[in-house]
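What follows is one structure encoded as structure tokens, with my remarks underneath.
What you see is the complex with one protein chain gone and the rest in place.
Read from first to last, the chains carry the letters A, B, C and D; within each, the first residue is number 1.
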Amino acid sequence: MQKIGVFVCWCGSNIAGTVDVEAVAEALKSVPGVVYSVSYQYMCSAAGQKLITDAINEYKLDGIVVASCSPRMHENTFRKTAEAAGLNPYMVEIANIREQCSWIHKDKEEGTKKAIVLAKAAVAKLKNDKPLKAGTSQVTKRALVIGGGIAGIQTALDVADAGYEVDIVEQRPTIGGRMAQLDKTFPTLDCSACILTPKMVEASQNEKINIISYAKVEKVSGFVGSFKATIRKKARFVDETKCTGCSLCMQKCPSKKGKDEFNMNMNNRPAIYIPFAQAIPNVAVIDPEQCIKLKTGKCGLCEKVCAAGAINYKMEDELIEREYGAIVVATGFKPIDPSPLNEYGYAENADVVTSLELERLMNAAGPTKGTLLRPSDGKHPHEIVFIQCVGSRCDENTERGKPYCSKICCMYTAKHAMLIRDKYPDTNVHVFYIDVRTPGKNFDEFYRRAVEQYGVDYIKGMVGKVAKEGDKLMVRGSDLINNQQVEIAADLVVLATAIEPDPSARSIGTMLTASMDTNDFFTEAHAKLRPVESPTAGIFLSGVAQGPKDVPETVAQASAAASKVIGLLAKDHLVTNPCVAESNELMCNGCSQCEKVCPYGAITYIEKEVRGPGVREVRRIAQVNPAVCQGCGACTVACPSGAMDLKGFSNKQIMAEVDQICL
Amino acid sequence: MTKETLVPVLGIVTDVRVDTPDVKTFRVNALGGGKCFEHMPGQCAMLSIPGVGEAMFSITSSPTNTEFMEFSIKKCGCLTEWLHQMDVGQMITIRGPYGNAFPVEGDLKGQDLLFIAGGIGLAPLRSVINYVRAKRENYGKVRIVYGSRSKDDLVDYPEIVNEWCREAGIEVFLTIDREQEGWDGHVGFVPNYVTELGFNPDGRVLVCGPPIMIKFTTQALMNLGFDKTQIYTTMELRMKCGVGKCGRCNIGDKYVCKDGPVFRYDELGELPAEY
Amino acid sequence: MRQFPESKVLDIIQSIPCPVYAPVEDGSMVVYGRYEDGMTLRLDKIATDKTPKDILFPQWENLMHFRMEGKTIELTEEKRMEEDYVIFGVRGCDIQAFKVLDKVFLSDPIDTYYAARREHGTIVALACTSMKDTCFCKNFSVDPSQPDADVVLWLIGDDYYCEAYTDKGRALMEKWDTREAEDGPVEWIKGEIDKKYESLPFAHLNLTGFDGEHLMEKFNSPKWKKLSMACLGCGSCTFACPTCQCYDIRDYDSGNGIQRYRCWDSCMYSDFTLMAHGTNRPTQLERYRQRFMHKLVYFPSNNDGMYSCVGCGRCIEKCPMNLNIVKVIKALGEDAK
Amino acid sequence: MSVTNPNWKPKIVAFCCNWCSYAGADLAGSGRMSYPADVKIIRVPCSCRVNPMFILRAFERGADGVIICGCHPGDCHYTSGNYYARRRLTMLFSMLDYLGIERGRTRVEWVSAAEGAKFSKTMNEFVETITNLGENRKLGDIRCKKS
Partner (left out) sequence: MNSIKSRALELLSDGTVKRVIGWEKGEGEADWSPALFETAEEMNSFVYGDYAGSNLSKYCLKFNLAEGKTLVVLKPCDTLSFNQLLHEHRLNREKFYIIGAGCKGMKDENGRLLKCNACKGKDFEVYDEIIDDEESRKPLNVFDRMIGVAELEKMTAEERYEFWRGELSRCIRCNACRNVCPACTCVKCVFDNPASGVQSKAPVTDFEENMFHIIRAFHVAGRCTDCGECSRVCPQNIPLHLLNRKFIKDMNELYGDHQAGVGTEERTPLTSYTKEDAEPSVVHERGNA
């Protein structure tokens, strides 16, 4: 019979308010095996922990049950307490009598009864607990950053600054991401490229940073501290080490029908191209869909003009396999495609553009060389209508868009309006909005300037229809403040489209087993307390991949993620989760059922002589690699003989809990 | 004719002694004090913790002990693990006594006795040894050969050293399997030690220990000139229900629960080799 | 000797004031069940699918009950059978099986749970006026024409003839609506039964050498290997057998206390003799041999030659792989020739 | 539906995966979104840890309903656990249905860490379903019934 101590926490009045904690402590005293049972105001406090430590020593306890808040809160706290007192930290069970009892039940008698059952179930589980020893695993002192936008760059720079190697994997031919496409940034109106490109250069010049552009992460295995990633570096057909970025090939390339992705497909680019002038790496890339040589075997002009001899039409995708201690997800976002939102007529009218397209239309490196001209006829627009919340803040039950606020649209629209009014005072700017949200440093001042100083016409209301009439776009909407319908004959309509995670995020999330919300934003380990970590150990979140945010927020989060990465890489060893699967070789059939459901490939088979009561023969048996196993337990159910069990959540432990609960 | 109900009586653990890393000796009393029942050396009792299981253990205390019974129990399974966690004051259930006993009042009487035990095999023999010590006048010379894996695995070491070794007419020979620091006694396996000691083939021999040890020890004894009829051993490992009805202890036409567990070596030879 | 019309048998059963166990239909099977109105009585069934052993030694029974709190244990014994009952229509082989069970459970020390059931039961036997090809009871000193019971019935024509042989039997029969009968028909039918038996394929098996004296010879026969190969190690033969009585005692922790119960076990099971230190019957060969050696050699050796097979033939019908005791007797009997 | 015992209160076991549903239950708690105390939660690492034997065990011991909650398909912390769980539980539920056990007694619900409200709503609904079904008499072990 074990010696078990039970510690019931009041959590001030959080628990004690609806659960008679003393009655719980009293009831647990008569459970066989329980030799000590007590309640206390705050078990997690220093005094509470001392109470536990003293009891462990005085009563020579084999295990403790703490009836308190959720194990997700304080399981670790109490494990450490136990360990400090010389008890195996895994001989600790938590009965969740706060979140799952006192906070949801109002009737004290009922709550008390349930708390007793939960505590008894924890005791029953504890009786089947075995002391577990956590193993250690090595930490590979290198980080992988997926995504080379401002978030990825900032994280990489900070991690590299701390002295660790970082690989940035970027799917496009250059790093820079969305920020590189922006013209100016709010609320300071400084030029986006001017502040971003130095960072890009810094990253490329940092010895610790290795930029793998035009590549994607194809496979990730392993676990915190020792991930192994397979990266597919797509064939550029241009030797990165030789290309000087002279762009002569671009001029000579006869195929000029490729869409310029950097300029939101608003103009064409050659088949061989450098996405933009400040691209890093400043190396050309051949679009195999457009290249005549690659498609027909004829041409080869670029090869001829390239003095560096960098062109290589035979280049193939390259697979890079590297190990990492930590992975940062900085996959960023894209604006949604507003075409399905028929009322805005985006698909039909060239002069209905998204805000990001407008950025390019206003940028000196853009399709119009920085002069605002409307796409349809290249004329100056004189009436411009901005429509806010396009695809944002939608009813969750419709398919029309996203339920969340995209957060950055109010501010960039103010920016756009202001810039246009500043540069083209003859142009009228109207903004249809639902709410204007400006909670940021100098944000509201900025917005007020747009309205007060630049005379931007803000109309609170929704747009019902954008229809082409002649060369005008008739925007019909409602003005809620004046309670009237309005109609504006616009030359250009700009949609502040919602942003959504980059389409690559979902597959990366699956690959990393990092959880995501229903909108495909990565979920943080704790919304408030661990905002830059994924629940999956070793995976960190940087930038919009976690949720909409503007540049300064992104940078802040990127640095925060970097500090978490640095904290991890600074360790030589990690303590592994000992709650892993284990196969009892005497009962194992070697049938491979478990192996098939293991998501980590942690199970292998060996031929081994097994010995036990009445048994001595060579059998094929399963073996679990405890460093690879993550403890999901899929194998335990696939195993018909029950040979496979999960430490810390064993069949017997769970059944003991079931038994108590159903009593 | 006795009536068997399979219903145990309740006992209470009044003392727990740690003998070796995996052997503890438990003192058991009836709830009102005294012994739960009387027994003879070599007989067994069924101990149980409801819900955990029932198992047969030889009673290690001598019947001449009028105050309590003792059980030396090696940790080797679910029930024994549970028993090892017991504290003083824990109630257990007990039924018995079961099986026959060493013929202390019959064939052994008046004889020189040689006890040979290995490991936890001392448990049943300790009952006989202490019985003989209590009725010293009825028996001849007593020699005890006891071996174990290591010094720490010798069960009842204090009693052996402080009582048996000091008693006139008792010779104790201890041995351990491998050299060990702090041990200046004999090193080697029991059967070899028996050969080395070269006992005269007279009197009676009581052997108990792991099956392999019993096998080689009897061989050694026969080489020394002992006859099968002089050798006794016990097979309580094969007992299950204790009353010879559940069907498990059946070896040939014998039932270990009823005809054993103590067998003379020549009786075993007449049975199919299925034990 | 008394008699009553066959058509009245239900009235007789219903008139018995205590529970009556008789062969009744259960789906496609015939088992000994507690007779209740509406059931289909099947007195004609030879070798019922389940045996009347179930009544004296049920597949499981509670022995006692424990409650544990802290370090204390509270023990309550299960009540022994206190109510009288009747087993109706038992055949000679099954009655012989009761005697085999008696040898086990009523020998020192007496099993009080069994003893109480045995004491409270009155057995009404039915002579075997018809037989099956699988019957071979006379090999084991069973007289199918004159079972040894409290009351014996013979079905002759449309009438049951009956005779009580014990006080219990007489007390039971006293309340039956019967009339006086001649002894003659019964004597006649006994002769018919003997004749009928002689025509059965296994009427006379050679049991030479199935005794304690030839124990080692039988045990060491090389034939066990081939005989046992097809054995699945299931328990159908043991559970269908009227004399198999191996049991296990187990605890069930219901949460409201612990029930210690006894249930049938089978020596054919691979874990039957498996204990913490191993098993002494490691393969099916040893387990198969144990079962038949026990029935044909060990048991008679300890019980004045009484075999613990009664020739009911159920194992012949029930074994999924068509193994049975007759095969064993024939194979090992040859050794004795 | 007959409720024979007037003092009967349903006993409900909820298996919740550690990463989503258990956190969802915690969120329901911190949001004070109440549900009946008849529901008691067992934390498992993943819904794929739930062995059909645990579910039957719960019924054996007197549970009137068993609900299994896990991450939404696709969101499993272990990538694929809930997919396996989904098949296994589908099969088990189908078998129970085939054996004539009332359908409402078993349920699977995917509840994310963010869905405290859904957790609470689900539990309220489930308790109501079980209350309407009444005591589980078809799948219990009579030895576990309190006399």
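In this section, a contact is a pair of C-beta atoms (placed from the backbone, for glycine too) under 8 Å apart; a residue touches a chain by one contact, two chains touch by 3 or more.
Values in this document were obtained by computation on a predicted structure and should not be read as measured data.
Checked against the full complex, the one of C:Gln96, C:Thr178 or C:Ser266 touching the unshown chain is C:Ser266. Here the missing chain is touched by one residue of D:Lys40, D:Arg88 or D:Lys118, and it is D:Arg88. Contact residues of chain C toward the unshown chain are 26-29, 49-50, 59-60, 133, 201-202, 225-226, 229-230, 232-236, 238-240, 248, 250, 252, 261, 263-266, 269-271, 316, 318, 320-324, 326-327. Residues 52-53, 56-57, 59-60, 73-74, 80, 83-84, 86-104, 106-108, 138-143 are the ones on chain D that touch the missing chain.
Counting over the whole complex, chain A has residues 584, 586-593, 596-597, 605, 617-620, 638, 640-643, 651-652, 655 touching the chain that is not drawn.
Here is the rule we go by: only the chains that are shown with their structure count from here on.
Chain C has its Cα centroid 72 Å from the Cα centroid of chain A.
Among the residues of chain C, those in touch with two or more other chains are 68, 71, 253, 255-256, 275-277. In chain D, 61, 144 are the positions where the chain touches two or more neighbouring chains simultaneously.
Remark: chain D residues 61, 141, 143-144, 146-147 touch chain C in the complex.
Put simply, chain C touches chain B in their complex at residues 63-64, 66, 68, 71-73, 75, 77, 104-105, 108-113, 115, 212, 215-216, 219-220, 245-249, 251, 253, 258, 260, 262, 265, 267, 272-273, 275-277, 280-281, 286, 290, 294, 297-298, 301-302.
Across the interface of their complex, chain C is touched by residues 1-8, 10, 50-54, 76-77, 80, 87, 89-93, 237-238, 240-241, 243, 245-248, 250-253, 272, 274-275 of chain B.
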